[in-house]
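Missing here: one protein chain of the complex. Every other protein chain is in place.
The letters A, B and C name the chains in turn, as written, and every chain counts its residues from 1.
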Amino acid sequence: MCRWLAYSGTPLLLDTVLYKPQHSLIDQSLHSRMGVETTNGDGFGVGWYTEDGRETPTPAIMCDVGPAWNNRNLHEIADHVRSGLFFAHIRASTGTAVQQSNCHPFRHGRWMWMHNGAIAGFHEMRRELCLLVDPVLFPDIGGTTDSEVMFYLALTYGLDDDPPAAVARMVGVVERVGREHGVEFPMQMTVAVTDGVRVWAFRYSSSGASRSLFYSSRVDSLRRLHPDKAFLRDVSEETRLVVSEPLGDLPGAWHEVPESTYGIVQPGADELLPFVPQPA
Amino acid sequence: MCRWLAYSGTPLLLDTVLYKPQHSLIDQSLHSRMGVETTNGDGFGVGWYTEDGRETPTPAIMCDVGPAWNNRNLHEIADHVRSGLFFAHIRASTGTAVQQSNCHPFRHGRWMWMHNGAIAGFHEMRRELCLLVDPVLFPDIGGTTDSEVMFYLALTYGLDDDPPAAVARMVGVVERVGREHGVEFPMQMTVAVTDGVRVWAFRYSSSGASRSLFYSSRVDSLRRLHPDKAFLRDVSEETRLVVSEPLGDLPGAWHEVPESTYGIVQPGADELLPFVPQPA
Amino acid sequence: MCRWLAYSGTPLLLDTVLYKPQHSLIDQSLHSRMGVETTNGDGFGVGWYTEDGRETPTPAIMCDVGPAWNNRNLHEIADHVRSGLFFAHIRASTGTAVQQSNCHPFRHGRWMWMHNGAIAGFHEMRRELCLLVDPVLFPDIGGTTDSEVMFYLALTYGLDDDPPAAVARMVGVVERVGREHGVEFPMQMTVAVTDGVRVWAFRYSSSGASRSLFYSSRVDSLRRLHPDKAFLRDVSEETRLVVSEPLGDLPGAWHEVPESTYGIVQPGADELLPFVPQPA
Partner (left out) sequence: MCRWLAYSGTPLLLDTVLYKPQHSLIDQSLHSRMGVETTNGDGFGVGWYTEDGRETPTPAIMCDVGPAWNNRNLHEIADHVRSGLFFAHIRASTGTAVQQSNCHPFRHGRWMWMHNGAIAGFHEMRRELCLLVDPVLFPDIGGTTDSEVMFYLALTYGLDDDPPAAVARMVGVVERVGREHGVEFPMQMTVAVTDGVRVWAFRYSSSGASRSLFYSSRVDSLRRLHPDKAFLRDVSEETRLVVSEPLGDLPGAWHEVPESTYGIVQPGADELLPFVPQPA
């Protein structure tokens, strides 16, 4: 499977989050504690938004097929690029090819999408799921992963208008098709998706035993707990991380996203809501 | 577009054909004379059969995403592997991603397939063509090129039983779908396909202006013309090359495959026959 | 050989200079007009400074071993990163390995260095030239090119204090060692070097027949010549490009750097001065 991280808040060097923490995402690429595999070395990607003065912000995405831990360019980017909203993903392939077009995050217009998990039986239902993608969107599918097909199904079902509803329909469709193929528990996912302003993060699996997902505590609470941490004084109260596994052991810093739940990271108060697939 | 080469005959080091000739395929990767592009640097592939004692011979395929001209591993393989039947291909992408799963030759079981050319309007008709692929074969499509979809359509239409008929149906279908999309001349192709014993090579385009394709003269004729060429004494009379462009300027060595024609390289006399797409 | 480009002036998206011009550096990677090779596909690099609030600005360097023309990450960076001082380089290897540690620009602290040309007979004098590098600097040599050894020799000879003098000594030493090895004309170079504030660009060869090098006209003159070019209104009068070959055909836009000459691009008036190797 994979590991991922979504950051939203005070713009900072990617390095601060990707490399500096004790159990950073880069460390997780070699030594994941909670993942299905300890090694996540089958490619990586990082996508970030900058204030570039364009009308519609489109994220930059840098990805490559080697491991994150020894990638020179990732280190350079992390050491020199600042962003207030970025995704990072390290991949452990479950069988599909190790190539850039299979690296997360995926992008469509202003949207980014990344996934940890798998659709059980995807090889057999790939054709049927691809057929359900809007024919206008179909030619833009660039790779061969289940994760990207999930993204294109969500786009098909109205991601632009209502992300939680679109994801609920996508999951509903995958579960229906899966069951038609005799797969009892087709969906296993933690997903993050953003339009450049808000981040939606989902934790769900058909079997009710989902991959791990955590979000960071409110910055004001953390400051009271850890008045000595300089880092916490430098970031705004709007700052939030959502991660496959905690980046360190700071007491009180991390909360597990409950099963069948999604969160919204947004200007103002963030939200945590139940996630229910929409039968389709 | 691309350049390719098919060799069938006396087993020899790949190097002899891939690197040694004056205007070898490796030279063509930098300095193509007859291609649409002088540079063919968007990946390459080589596939070869060996007598490995298996019941069904399956070719080995080595490919990579960088240019052929500076690839260390290709040079090593060419310098140490002997084969009596091999394909080599250098790619100039017409837009699809530069990744191993888009490198030719493609393989399915004992079959190999490579292509120079393009389906005009492929981006728009990709979905429709993919739908025509046998659903059992569909999940094995690994890349995103028109070339690979052509291969899977040919497999769908009976490549195993009658390669020329299967290719004729594939072209007929592409031309029908193309015209339904308002594309007057959808197909541009030179294709080589082999089952490990025979090689079929096709030159065809909807517009009647196909990419270049040549085959080498009979070895016995060449020996009479060039009694001084040691190379010609070392190879059997069954030896034949089919190439996008000649590997050198040896007088009498190369013949152009006529428009709308296919050839069969096989034990015994080779053949050259008219190619007519089968309306579908 | 290679092609390169140095930009200094109003911060802009790298894309504006790297991809947009008619005969951009990316176009030159496939279709160089003035280079020794038309194709420069053996790796590339881009290095840029940003106002990142650090005390000593260090450039970011992104490089890779494939061709620039099909590199996804280069395109992403160029489309999203702004800089007021950046270098870009496309490589045509003259024999040394195609690997990231041989890609230009090279970096040492705040310095960047890139080179087009070669030291004739470098293979034979590599050991002797390496020995002349300051032993403290020697372990930082990461690759195997003549270009990087030239950089380390210039660092050894005082690049930090007086770049033209350091480069003059470096060339003097290479010419002496070369002649001791029986090489009449050892040095062929156009070099750009920067400390993040000023750019020095050198054109020199032992034989007096140097690779091409051009600089852009003063922006105020160009505005008078081409009052309709919006691009020229958006950049400051301090803006300057130094390039291996012109990026387009705009009349009056480009001037050749004379033989045995170096230029300084700096705040205030730029300078053009004779370059004389210092015998060593």
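The rule we apply is simple: contacts are C-beta pairs under 8 Å (C-beta built on N, C-alpha and C of every residue); 3 or more make two chains touch, one makes a residue touch a chain.
Since this is a predicted model, take the numbers as computed values, not measurements.
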Shown chains touched by the missing chain? A, B, C
Among C:10, C:101, C:217 or C:278, choose the residue that contacts the chain missing from this document, as touch is defined above. C:101
From C:20, C:126 or C:255, the answer for touching the chain not displayed is C:126
Hidden partner chain, touching residue among A:93, A:217 or A:266: A:93
On subunit A, residues whose C-beta touches the chain left out of the figure: 30, 37-39, 41-42, 65-67, 69-70, 93, 98
For subunit B, which residues reach the chain that was dropped from this view? 13, 48, 50, 52, 60-64, 72-73, 76-77, 79-82, 100
Listed in rising order, the subunit C residues that touch the chain left out are 97, 99-101, 123-124, 126-127, 130-131, 135, 138-139, 141-144
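The rule is simple: only the chains that are shown with their structure count from here on.
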Determine whether subunit A and subunit B, two copies of the same sequence, contact each other through the same residue numbers or different ones, counting it as same when over half of the numbers at the interface appear on both sides. same
Roughly how many whole angstrom separate the Cα centroids of subunit A and subunit B? 41
Of all the residues in subunit A, which ones touch at least 2 other chains? 100
